[in-house]
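One structure, pasted below without further comment.
Of the protein chains in this complex, one is absent; all others appear in place.
Chain naming follows the written order as A, B, C, D and E, and within any one chain the residues start at number 1.
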């Protein structure tokens, strides 16, 4: 299996309005560093997983609505919690929808601070 | 699949008393940076893999006996070599024992210097 | 010259309400990773710049009011812009006020994303 | 599953002579940071995945012909494109050929700049 | 003193045709990760060292001729060695020429691999 990963980031604000989240219930924010990975069984005719410029564009297209955003006002998270896991799920699903048919899977890591990160992986085989 | 990773570290001394280990046979030490990952098929009611504070506490509970420790005197490694792999195995197994029933697996990466690290993964499905 | 640096982080929201800041005028946020440095000409009796636990406590004391905070509502930045530079200046000045008389200077680096960071340095000699 | 990873790097030049590669068609170069991983179901008698010195030597043996090399003149990539994916594939296959019978798989990550990396994984079970 | 740093990178090829450089005499390459710093005694009216977008643009303007370049054919290094130090000097001098009158100094770090980097600093006070 081969894979290509590109990295980008967004700087967001949000609340997590549930007592479960303790001090993170109020308005706060994060720099979310996103690593997006595309997997493929065999390389294509140019000996790459996919065009790296296209990979970066697809990731940017998904992230643009989140840049400098207050996630409490984002339609993406309307009616649900914008946890880091939810962001990872949204980005991975959005990239999976855009993936070419040779792509076996898409994975997303979202780093929220030096000591914590989450991931979501979508298997596109089957 | 979703996952959450938290990071902590311990500063340990130990010997690896077997000629196999060459210059590492004598008393030396390491800063072991531990990345612990919990995996889960679907997110729970708060849209997280698990409470990140609880994740950090479980990791700290497992690591506390190793902080500023001489592993040669640690009951954890009595009668066996305290290689980085053995530390990774111990931490991953200890976290697996504490894992909730929704957790599909636990993985641990232990970084011993900028150019070397080990990992151990425990699959909790089945 | 000797120095000791410790690292911590805060996850903040804020607005930068001036057209100068373009897309950062609205509510957004950041993980600010703060590296605080204390400098000293000669080491003290325990061969350290200062007690590392005390260094971490002083930094935490300064950062605690900023953890999970909306800087727009923080008294620290009342009436002024809470730019990353302003945060660095506030943290460095606050640490300088707490510094022992052997400390020659205090420096603070604030990293806001992988490709940008600011610093402020306070010289305490003179 | 256990794994051991060691890291090394090479500084190479090459062309990617196909319009697909845009500005990378001409002679340019890269520092390729290579992370090589060996996986094993159970640890061996010394409680390690494999001797870390042997791991580093095997990786160096594979990388030596690429150090300070112009990949356009390297027999490894004669008649084919030396993309980062192709380098990852070559290194992983070369390590897989050298792997002991207890090794369940070999993985290679090749980082080409802070925001992009590729990987290739070889499963040796079956 | 305040400072702002932004980071970018270029992927270059070059030769270092002097026996002094041993295996680096032939055609090889590097990913050069460049950190450019602007220093200023006091913050300006927007509480920043300078506009971060303008900082990134100035750095990109200086780096654009070096992106995917063979430095042996670059007019910047005509008749001289394109060592990492020479690149750092060129970038720092070029940024210094563009610096506003409030800027006290410009510093550039160029990282060529995980274990080696160079820097050049230009003091603009005089």
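Here is the rule we use: contacts are C-beta pairs under 8 Å (C-beta built on N, C-alpha and C of every residue); 3 or more make two chains touch, one makes a residue touch a chain.
Just so it is clear, the structure is predicted and the values come from calculations on it, not from any experiment.
Colleague: Considering the whole complex, which of B:4, B:30, B:43 or B:63 touches the chain not shown?
Modeller: Residue touching the chain left out of view: B:30.
Colleague: Which of these, C:51, C:64 or C:97, touches the one chain of the complex that we don't see?
Modeller: The one listed residue touching the chain not shown is C:51.
Colleague: Which parts of subunit C are in contact with the chain that was left out?
Modeller: Residues of subunit C in contact with the hidden chain: 1-8, 43, 46-49, 51-53.
Colleague: Over the whole complex, note the residues of subunit E touching the chain we left out.
Modeller: Those residues of subunit E that touch the unshown chain are 18, 20-22, 80-81, 83, 85-86, 88-89, 114-121.
Colleague: Can you list, in ascending order, the subunit B residues touching the missing chain?
Modeller: For subunit B, the residues touching the absent chain are 7, 9, 11-14, 23-24, 26-31, 33, 67-70, 112-114.
Operating definition for what follows: only the chains that are shown with their structure count from here on.
Colleague: Rounded to a whole Å, what is the gap between the Cα centroids of subunit B and subunit C?
Modeller: 32
Colleague: Based only on mean CA positions, could you tell me how far subunit C sits from subunit D in angstrom?
Modeller: The answer is 40 Å.
Colleague: Check each residue of subunit D and list the ones that touch at least two other chains.
Modeller: 7, 114
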